[in-house]
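Please read through the structure below; I'll follow up with questions.
Of the protein chains in this complex, all but one are displayed in their positions.
Residue numbering begins at 1 within each chain, and the chains themselves are lettered A, B and C in the order written.
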Amino acid sequence: MPNLKSKIMPPAHPFDTSYLRDSEDGDKLKEECGVFGVVGVADASNFVALGLHALQHRGQEAGGIVSHDPEAGFQSARRFGYVRDNFTSQKVMETLPGELAIGHVRYSTTGSKGQTAIRDVQPFFGEFAMGGAAIAHNGNITNANALRRELIERGSIFQSSSDSECIIHLMARSLQRNIPERMEDALRRVEGAFSVVAMTRTKLIGVRDPLGVRPLVLGKIGDGWALSSETCALDIIGAEFVREIEPGEMVVITPKGVESHFPFRRQSSRFCIFEHVYFSRPDSILGGRSVYETREAIGRELAKESPVEADLVCPVPDSGTPAAIGYSLESGIPYAMGIIRNQYMGRTFIEPTEQIRNMGVRLKLNVNRALIKGKRVILVDDSVVRGTTSRKIKEMILDAGAKEVHFRIASPPTAWPCFYGVDTPQREKLLAATMSEEEMRDHLAVDSLKFISLDGLYRAVGEAEGRNSKCPQYCDACFSGEYPVTPADQLAQGFEMKPAAE
Amino acid sequence: MPNLKSKIMPPAHPFDTSYLRDSEDGDKLKEECGVFGVVGVADASNFVALGLHALQHRGQEAGGIVSHDPEAGFQSARRFGYVRDNFTSQKVMETLPGELAIGHVRYSTTGSKGQTAIRDVQPFFGEFAMGGAAIAHNGNITNANALRRELIERGSIFQSSSDSECIIHLMARSLQRNIPERMEDALRRVEGAFSVVAMTRTKLIGVRDPLGVRPLVLGKIGDGWALSSETCALDIIGAEFVREIEPGEMVVITPKGVESHFPFRRQSSRFCIFEHVYFSRPDSILGGRSVYETREAIGRELAKESPVEADLVCPVPDSGTPAAIGYSLESGIPYAMGIIRNQYMGRTFIEPTEQIRNMGVRLKLNVNRALIKGKRVILVDDSVVRGTTSRKIKEMILDAGAKEVHFRIASPPTAWPCFYGVDTPQREKLLAATMSEEEMRDHLAVDSLKFISLDGLYRAVGEAEGRNSKCPQYCDACFSGEYPVTPADQLAQGFEMKPAAE
Amino acid sequence: MPNLKSKIMPPAHPFDTSYLRDSEDGDKLKEECGVFGVVGVADASNFVALGLHALQHRGQEAGGIVSHDPEAGFQSARRFGYVRDNFTSQKVMETLPGELAIGHVRYSTTGSKGQTAIRDVQPFFGEFAMGGAAIAHNGNITNANALRRELIERGSIFQSSSDSECIIHLMARSLQRNIPERMEDALRRVEGAFSVVAMTRTKLIGVRDPLGVRPLVLGKIGDGWALSSETCALDIIGAEFVREIEPGEMVVITPKGVESHFPFRRQSSRFCIFEHVYFSRPDSILGGRSVYETREAIGRELAKESPVEADLVCPVPDSGTPAAIGYSLESGIPYAMGIIRNQYMGRTFIEPTEQIRNMGVRLKLNVNRALIKGKRVILVDDSVVRGTTSRKIKEMILDAGAKEVHFRIASPPTAWPCFYGVDTPQREKLLAATMSEEEMRDHLAVDSLKFISLDGLYRAVGEAEGRNSKCPQYCDACFSGEYPVTPADQLAQGFEMKPAAE
Partner (left out) sequence: MPNLKSKIMPPAHPFDTSYLRDSEDGDKLKEECGVFGVVGVADASNFVALGLHALQHRGQEAGGIVSHDPEAGFQSARRFGYVRDNFTSQKVMETLPGELAIGHVRYSTTGSKGQTAIRDVQPFFGEFAMGGAAIAHNGNITNANALRRELIERGSIFQSSSDSECIIHLMARSLQRNIPERMEDALRRVEGAFSVVAMTRTKLIGVRDPLGVRPLVLGKIGDGWALSSETCALDIIGAEFVREIEPGEMVVITPKGVESHFPFRRQSSRFCIFEHVYFSRPDSILGGRSVYETREAIGRELAKESPVEADLVCPVPDSGTPAAIGYSLESGIPYAMGIIRNQYMGRTFIEPTEQIRNMGVRLKLNVNRALIKGKRVILVDDSVVRGTTSRKIKEMILDAGAKEVHFRIASPPTAWPCFYGVDTPQREKLLAATMSEEEMRDHLAVDSLKFISLDGLYRAVGEAEGRNSKCPQYCDACFSGEYPVTPADQLAQGFEMKPAAE
């Protein structure tokens, strides 16, 4: 017991208070938002609260709801923290009457990260000459800085540091006569990824950017309609899944029906492939199949590509679970829960420094020592971002007496940041940006480390021929460095793209 | 879509506020407490906070810590809610200095259920002529009412409605000259189940009742020692698991070492078999084996006893998972996550009425529709208490298009209440108290329903010969109705025991 | 004891929670705001907090502070409730660093009365092309509705319901090149009463409207400067009172000195005479004399105009105190505290309905029964608004056994609403709008009721010749119905001004 001393020096306090903000892994890519809207049912805001609750994995920092009722007009409530803690009391929900409501959960915006003010919490609202409108935005505007500068010079006053506020100011200045047209006008000036849910006094509006990077689906509930980032939120309110909103489509919905428009120039779509890997909930349906099944298929593909002899297949909880099951089914190696998650945390905690993050993993995960001892263990995780969690988990497994540790990763190496609505570390913090697969294996000091290939991932998500390198079927910029929309603001701040020749 | 109307009538508010108290399943038996103590390391209360956090599954309603420091004397903090929300700030932890501390998490006491006052939250503290002492108690005193009456007649003033307070008053009136002897004196008057962690100004004390109904383990941390309900809480602080405290043993611990006493008349031990089935965390070690492995073995045993042809084995999350894995491994039927739990809830929410509880399940669980459709599904759950959750889950699975639903339960029918520190419904609310297995199957309207046999359960926990009906190796009163300690207070209140002849 | 039953029916709860918002009398005119700013001293926001605390009588609903520091940039904190409850902790004040800060306390705005959102709390902030600016406004803009409509049509997005937000949007659209000039530009479009304290990154700015309706004073603190609604707030921070800002003057202050501009067309000034009667704190200095002395002089004048034989002169606490002392000194009738105020309330509580307001007076005031019994009592109050308090106090005095009750009021009958930054009831709720002095006496059922004459009031505030009816020296619209600025928004909403001929 040589270095025990360090083990028994407790931190100044046993938990970091950032646990209270926990729930997303400090070593994961983080989806930034979920959006939800309902029209044509009584107490629409209650359904929105339920929907946002089901989308909580897409953003835990804050949430907001705007409703409209002919008598009460537009009402809003925006709060930090979980939906279940803020939009549960009769007292709050009574302030949001009406048959039309939209809502938003967010992790953080491009703006004031770490110091988010309540004014940064969406939906945003604007009063126009022809009436008010509220919008909720999932994605990221890649020319937001330039738009903001232009709007301020023209006399707009920004209330938030969010890139999404540009949309409402652009709408305020549009020359069009009605709000849907003003929104088209505004969104044509916007570059990047966006799935928007918006509302006027009488209409629920949904829009996806021309590439369809972020998801958005349509549901039917009674005589009304719902829009949601994912189908799992339709399930929670008992709504029927109708279809996905198409890339570049705008739907304008009233209780009477759904009008569809295509205001943008048509392009080939590039849906975010990472939604399949990690962001979406396993019980959501994407492309006609449950995300769970896709992830199981990724695990099977991984077992085919990178087999290894071992005694147990263990998931890194919870996000590695379906792929681990797939790996086990394909390989015939028994599946077991070698690592137990403390359920009184969320996925993992957000923590400010890498040092505390390392510590955090001990608090959240525990190894099933008696099970692991003397075994050859395959650990399946969804991705490796900074690599800090992986290293820590490997140490826990070895401390518990495992004979061998083999990592299998259900996505290719994450080597490039995302600028389309995902919170990624700076490029130099990404393990795969600076190391080859072997270097990573050595860095993690494991017996083997294998990532699924990009083609393998494409096959698992249903592209039998793999990736079409001429015209990729998905946005996979985080793996390939090929950005379907030029990240203008980031380039202006010095980000260097991959040379075209590479 | 015939009865859609009812589906689209939202509740008055979308969540019941009782979610805030969530985390234990309204349809589960509930362990009432976890205890933890540390002596001989700096900032002992920080370790206690971490330990209690790891034991949070044993009680989510409230927690408390008492520490002692030569300068500050005894200090305490007791709060409602989670450890992570109450014992995380530097501000709170600084009020609990010293190298000696104990703590307690509780679900509820025998006393003022649902209206718990903070004064009911342990540890309890008493100032005696020879100095102060604090105690934390896991279990239940079955002659508490009689003791309380006697003590009040002698002039004691009770501050709480907790049965555990009797212990400290008995200690106050003992004629012995030091605190450990006073505690022996007091505990010899107490009937029922108890694992006690206590402290004086210089000593950490642990005691288990003669039957050893509730767990208690000893760990080594640096130059100090720890006592814990389960080994998983030793892991979180990096302590080494030394051994279980024996039934009927009292340990008196100082930094210098551990003294062992056996103050009670020796008896055969009767450890709670339900700790294996549900209460303990899967990564804890009981009887030399991880609880996870035991549960996997229960699943295997169940597959042997009650096989059925099917396409998928799905756990009822999260407590049915290890048994489902065992069932799958034994039967060869693929394991799959057919039901997804919303991670932003705890296990399930506590809710006041059965009606809301039914609703609760929809909020917390979602079926993986695309996966389940057209399949024959085996659902593995740890136990059936009221049966409300089971019925609801079955409906969800059928709604999603499953072809057949087979329930397999990893414990025998729960037909009798527990009086030894577990919160069970009144007997008439237990489904198995009023129905046979077939009646339950009909009631739940499933294709088949099978419980593991009592002998099968004993085999799975390591008794190769099964249950010794002359002298059972475990307390299994909840299944068998055979109570190892006469529940005196309950009999006085009209509870009828199983006729001896039965 | 005939109607005792009604006396012993307690309210559903003993206090109305609106007490928590208390402090201003439901039967008083309410000043809407206080402003304060400091430049050139370290930790400027701390001084602003102290200044706002001293101005708390001008607004208790909410308060805000904006500071600027070269490193931290603009920072702000806005809260509901008292300054002492919100701007006292090190934690909050550390977020407001720098040598330049402004602040605001408010009662309510013209906007969302009773439902004030935090976004309505000043100071307001705007980012312009040449940098940010924050403004705090005391007064009321009488053409706010029209301005707002115009700005929205041009594409501005309002975040609050406050009339004051117009100023910052007008500034955003100004063609001028620096912020002080943009402010001049903006304020030239604004009608009504305003005392504004504003700041850029380097400058503290103060402006009074051309009539100088609301007060604003300049002070010197060390090497820095302060602007304040009243001198009492200079005293609290140890600043020296330099001079009043002149009507129509804009001062632009840096640590180096004070520049003075007169951007508006010159007019005769019309300072609010009610500041002397009630709004300002008695220890503030207005026109070179303490407000206390002016109020004592009003009492003396009232004693000359309306003498009566009596045993005691009692103030209606606390606002009637100085005038009662003056009346006593002039008349020789002993001064006594016949009514005792419960110090754990503020002035009086704000309460939603007249019924509760009546009850409120009993909670807040108690009669000195032993003292009053059998006496002829002169009660001196500052004003009569709705008359509800007066009637209640009269009843208390009579219940206590007074022989006679004579009311003397230190202001003329309040018959017209104020539109310049004071919260007055609708005209029909003003007792003096519908009754003559005799009718009011009968309504209140007192032995006599006399108001000071308008000329008497002018004499007391120092105009030896009384009111110049051609060109009144003060704004006395609430007494005379002569509005120095046309209340455009109110006329548009149907308010009827006094016929010119009257």
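Basically, a residue touches a chain if its C-beta (ideal position, glycine included) is under 8 Å from a C-beta of that chain, and two chains touch if they have at least 3 such contacts.
Source: prediction; values computed, not measured.
Participant: Determine which of the presented chains are touched by the chain that is not presented, and list them.
Facilitator: When the full complex is considered, the omitted chain touches B, C.
Participant: Check each of C:329, C:398, C:435 or C:497 against the chain that is not shown and name the one that touches it.
Facilitator: In the full complex, the listed residue that touches the missing chain is C:329.
Participant: Could you tell me which of C:371, C:398 or C:435 touches the chain that is not displayed?
Facilitator: Going through C:371, C:398 or C:435 one by one, C:371 is the residue touching the chain not shown.
Participant: Out of C:69, C:246, C:293 or C:482, which residue would touch the omitted chain in the full complex?
Facilitator: Checking the options C:69, C:246, C:293 or C:482, the one contacting the hidden chain is C:293.
Participant: Going by the contact rule already stated, which one of C:69, C:246, C:305 or C:318 would touch the omitted chain in the full complex?
Facilitator: C:318
Participant: List the residues of chain C that touch the chain left out of this view.
Facilitator: 4-5, 7-17, 19-20, 23, 41-43, 46-47, 49-50, 53-54, 56-57, 60, 82-85, 87-90, 92-93, 221-222, 224, 232, 235-236, 238, 281-283, 285, 288-290, 292-293, 296, 318, 321-322, 325, 328-329, 334-337, 340, 342-347, 362-363, 366-371
Participant: Touching the hidden chain in the full complex, which residues of chain B are there? Just list them.
Facilitator: On the chain B side, contact with the omitted chain comes from 118-119, 126-129, 152-159, 168-169, 172-173.
To be clear about the criterion, only the chains that are shown with their structure count from here on.
Participant: Averaging over Cα atoms per chain, report the distance between chain A and chain C in Å.
Facilitator: The answer is 51 Å.
Participant: Where the centres are mean C-alpha positions, what is the separation of chain A from chain B, in Å?
Facilitator: Taking the average C-alpha coordinate of chain A and of chain B, the gap between them is 36 Å.
Participant: With chain centres taken as the means of their Cα atoms, state the distance from chain B to chain C in Å.
Facilitator: So the centroids are 61 Å from each other.
Participant: Hey, what residues on chain B touch two or more of the other chains?
Facilitator: Touching at least two other chains: none.
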